[in-house]
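Structure in C-alpha cells, see below.
Shown here: the complex without one of its protein chains, the others still in place.
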Amino acid sequence: MTGEPIHDLAHLGRHALFTPDPAGTLRYFVDLLGMDVVAEGEDCTYLRAFGDYETWSLKVIASDRAGPAWVSWRTASAQALRRRIDWLEAHGHAGRWTPADHGMGPSYEFTDPDGHTFRLYYETRRYEAPEGQRPVLPTNFQAYAGRGANVRRLDHVNLLARDVRACRVFWQEGFGLRTYEIVRQADGEGEVASWMSSTIQGHELIYTQEHTEAHGRLHHLAYVVDSREEVLRAADLFTDARVRIEAGPSRHTAIQGFYLYTREPGGNRVEVANGGYLVFDPDAEPYVWNAEDWKAKPGWGAPLPPEFHVYGTPDAAR
Amino acid sequence: MTGEPIHDLAHLGRHALFTPDPAGTLRYFVDLLGMDVVAEGEDCTYLRAFGDYETWSLKVIASDRAGPAWVSWRTASAQALRRRIDWLEAHGHAGRWTPADHGMGPSYEFTDPDGHTFRLYYETRRYEAPEGQRPVLPTNFQAYAGRGANVRRLDHVNLLARDVRACRVFWQEGFGLRTYEIVRQADGEGEVASWMSSTIQGHELIYTQEHTEAHGRLHHLAYVVDSREEVLRAADLFTDARVRIEAGPSRHTAIQGFYLYTREPGGNRVEVANGGYLVFDPDAEPYVWNAEDWKAKPGWGAPLPPEFHVYGTPDAAR
Amino acid sequence: MTGEPIHDLAHLGRHALFTPDPAGTLRYFVDLLGMDVVAEGEDCTYLRAFGDYETWSLKVIASDRAGPAWVSWRTASAQALRRRIDWLEAHGHAGRWTPADHGMGPSYEFTDPDGHTFRLYYETRRYEAPEGQRPVLPTNFQAYAGRGANVRRLDHVNLLARDVRACRVFWQEGFGLRTYEIVRQADGEGEVASWMSSTIQGHELIYTQEHTEAHGRLHHLAYVVDSREEVLRAADLFTDARVRIEAGPSRHTAIQGFYLYTREPGGNRVEVANGGYLVFDPDAEPYVWNAEDWKAKPGWGAPLPPEFHVYGTPDAAR
Partner (left out) sequence: MTGEPIHDLAHLGRHALFTPDPAGTLRYFVDLLGMDVVAEGEDCTYLRAFGDYETWSLKVIASDRAGPAWVSWRTASAQALRRRIDWLEAHGHAGRWTPADHGMGPSYEFTDPDGHTFRLYYETRRYEAPEGQRPVLPTNFQAYAGRGANVRRLDHVNLLARDVRACRVFWQEGFGLRTYEIVRQADGEGEVASWMSSTIQGHELIYTQEHTEAHGRLHHLAYVVDSREEVLRAADLFTDARVRIEAGPSRHTAIQGFYLYTREPGGNRVEVANGGYLVFDPDAEPYVWNAEDWKAKPGWGAPLPPEFHVYGTPDAAR
C-alpha cells in the first residue's frame, strides 16, 4: 500500500431491504430474530437490534420484489464524508444527496462497480430507549429482552457481483477498506470472493461471484449473536417456526465465522452469525486462495448446498 | 443399605405456589422465565416450561401470602403409588386423596416431618401442544420459542426444615430417595442440609436448616436452562427487568450446580439453574461434610449473601 | 409393559477395544481426547476420563485388527447380577465368569443375539487419584486438567447388528433396558436402529443396521464433553491434529445429541458427544419412526455421509 491508510469509513451502517411480503418479513425480524420496530413510514418499517447504537439498522420497504434497496457506511467525521465524496466525484462515480431519514442524516448515494446502491452519511441520531426499554447499564443502548434469536447488531453484508475484483479494488482504493481474504478464479486473475472491513473485524463487506447476467443483487445480510451456542439455539427456533434452514449451523473456512442461513419470507437471505477472527496486524496482506486450494479447502464445517452459491435477491430471472 | 432399593418415585412432579401478587408472579414466569400459561382456574393459573412432558409443572395460587402450597412426586406406576401409600399409613403418616386437577390425576396428600405438604400421583396427562405450538421433532413436547430466560423444565425444590435429618431419613427410608450430599451440624449429629434425588441427577429435593420457629417453608424452586451461558444471559434479563438478583451467577459447591437466584414478585425465591453432577454409581455413599470443612468449603464461586440462608416463604414473622 | 420394571443394570460400564495400532490409539485417547493412562498390561492399556468414577472406562488391547473386545454393564447390586445371570441361563444365553481385572470385579461374559461380547459385573473399585491428581472438591474423582477435548466420561456405545429388533428385545425383556426411539424398516416390522438406556439419559446402548454379512461389529463408542461449545472446540483440535472428521459437529435427530465423529488411528469410530434429552416419564413409549418419516426426518443438522451407515470395526471384508 502506498501512502497513509484511509480511516474515513467508521463502520458498515444502516441498510434498506425490499420485500414483497412486508408482514411476513416483519414477523421474521421481530418474532424470530428478536428485533424491534422503532418507526413506521408509509411503505416501510424501521427496525433495530438491541445492540445497535443508532436508532435503527434496517429499513424494510414494501415492493414488488425482494432485494437490496441500499447499503450504507457511516463516515468517521464530516470531513471524512467530504473527502470520500470528492474521491467519488474525481473518479467518475458522482452520485447525489438524499435527505435525512429517521435519525440517519443526509446521505450521499452512489453505486459500486456492480450497480449496488450505497450511501455515505456522518450525521446520525443515537438510540434513546423509551421508558420501559431503558437498560440498567448506561453503556448499553436498550434493555436486554432475550427474545427469539436475540441478535445483537448488524454485522456484515454479502453482495453478488459480476466482477468481484473490480468491486474490491473500488473499496480498497477509494475508501481504504482492508481486504482480509480473496478467492481467485482458476485463471489466477479474476476473483470469486473477497472479504473486506473498515475495522479489525474480519468482514463487514463481502463480494461473491454473480453467476447470472444480473447486477446489484444481494447474497445475504448478517446479524450477530453473542456466542456459537446462540447460533445453535437459533437453529431450534427456525426449525420449530417452520423456517427452512438453507445452511448451517456450521463454520466457514473464510474468516472462520459460525453461520446459520435462512431466508426471510420476502426471499432475502439472512445470516445469524457469530465469530470470525480479528485482525490486529496493521499491514497484514489478504490471504489469497487459489482456485484449487479453495476447492479442497481445509477445516471442518458442513459442505454448503449448491443453491448457496447461486441464489440471491432479486430473482435474476425477472 | 439393606434390602433392595425402592424405585417407586419416578421424578419430582408438579408444584403449587401461593402468591399475594398473582399478576406480578405471572409476568415473572411468563415474560422473564419464558413459561406458558396452559389453563386458568378461579384463583389460580397453570404454567409449563417448554420441556415439561406433563401438561403443566407449576400452579400459581392467589393467596394473602407467599409460600409453597404443595410439592409432588409422580410415581413409577399405580402399584408403586399404592406401595408408598401403604408405607405412609403403616408409619403414622396417613394422608388423604385429592381430586384430579387439569391433567394431574388424583393425588394422595400428606406432610413431611417438617409439615410441608406433598402429593403423590401416578395418572397424568402428557402435553399435547396446540396448533402453532407444535414442535417439528416428535420427541419434543412444544415448539422452541426462545423467550426470556427460556427455562426448559422444573429441576428441583429446596425446603427449609427445623430438623433436616428427620426429613432426609423420612424420604430415604420411606421412598428410596438417594442422598448425594449431607452437611453436618457442629455436633456431628444434626444436619444443616441434604441433597436427595430419585434419579441419577444430583438433586431433586433439598432440605436446608430453618433458622426460625416456622414450619413448612420454601427456600426455592428451580427451573433448568440448557447451559451455563444461558444462566449468564438470564442475569442480563433480570437486571434490565429491574428484578433484584439475590445471588449468582456462580457455582455451588454442593452438587456443583450453576445458579442464579431472584424472587418472583410474590416473594418466592426462584433459581435459574444449570448443571450439577450425575451419579452413576448405584451404591455411592452420600458425601458428608462436617461443619468445619463446610465452613471452609473449597472450590470457586462467589460467597452467598447472609439472607440466602434465612429468607424463605411464607414470612416466618407472620 | 407387564409386571414391575427391572432395575438391575446400573449403567453402561467399562469397555475394551482392539486396535492394530496401539501407540496411535493411545496418542488419540490421551493427547486428543484428554484421557489418562491408569495401568498397563502386557498387550493392553487402561484409560480413564476425569469424570469416570471407576478406576478406568476403556481397555485398549493390541490385536491384528480393530473392533470391540467387549462391552459391559455394572449391575445395581450383587443380587441384581445374580438375577440377570439366572435370566441368561434360563433363556439359553449362558456364558462364563471371567476374572477380576484392575479394579473391575469378576464379570459374567455372554453374547447378545448378534454375537457382541458383553460382560456383567457388580464389584468395582472407585478411582482414588494419586497425589498431584487429587481434585479440590471431594465429589469429583480427579483434578480437572483441561487437556485436549477434555472428555468427561464414557457416554454410550453403538453396535451394528444384523437383526436390530432381536437385540433390542433381548435387552428390553432380559434386562429392563428402556427403549427411547426406534426406526422401523420399510416392511414395518424389522428395525433399522434403536436407542436404549438403563437411566433417564436418552442413550447408553444403540443398535444400528449391519449392512454386511458380519456379526459383532462396533459402530462407535462415545465420550461426553460438558457443552456443545466443547464439541466445536474438539473439531478445531482434530482438524489441526490432522485427524479426519467423518461427520459433525452437528445434531442428530434421534435423541437430539450433538455429535462429532472421528476414527482413532486403530480404525474404531469414536464420538465426542454432548446433550441428548432426558426421559423423566416412567412409562414413556419409545418414539417409533416409520421408514418414510425417518427418510424425511425433520430438524436441523448436516446430512450424514454414506460411509457413516456402513463403516464399522472390524473390517467386514476380512
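Lettered A, B and C in written order, each chain numbered from 1.
We adopt the following convention: contacts are C-beta pairs under 8 Å (C-beta built on N, C-alpha and C of every residue); 3 or more make two chains touch, one makes a residue touch a chain.
Computed from a predicted structure; not experimentally measured.
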item	value
Absent-chain contact - pick from C:148, C:282 or C:301	C:148
Candidates A:24, A:174, A:190 or A:299 - the one touching the absent chain	A:299
Where the unshown chain meets chain C, residue by residue	34, 135-137, 140, 143-150, 226-227, 229-230, 233-234, 236-237, 239-242
Missing-partner contacts on chain B, residue numbers	227-229, 232, 235-236, 238-239, 245, 249-251, 258, 298-300, 302
Missing-chain contacts mapped onto chain A	4-5, 7, 10-11, 51, 53, 74-77, 79, 126, 136-139, 153, 180-181, 199-201, 227-229, 253-256, 277-278, 280-284, 287, 298-299
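Note that in this section only the chains that are shown with their structure count from here on.
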item	value
Chain pair with the greatest number of C-beta contact pairs	B-C
Copies chain B and chain C touch via same or different residues, half shared test	same
Euclidean distance of C-alpha centroids - chain A vs chain C, Å	44
For chain B paired with chain C, centre-to-centre distance based on mean C-alpha positions, whole Å	32
Touching two or more other chains - residues of chain A	227, 229, 236, 239
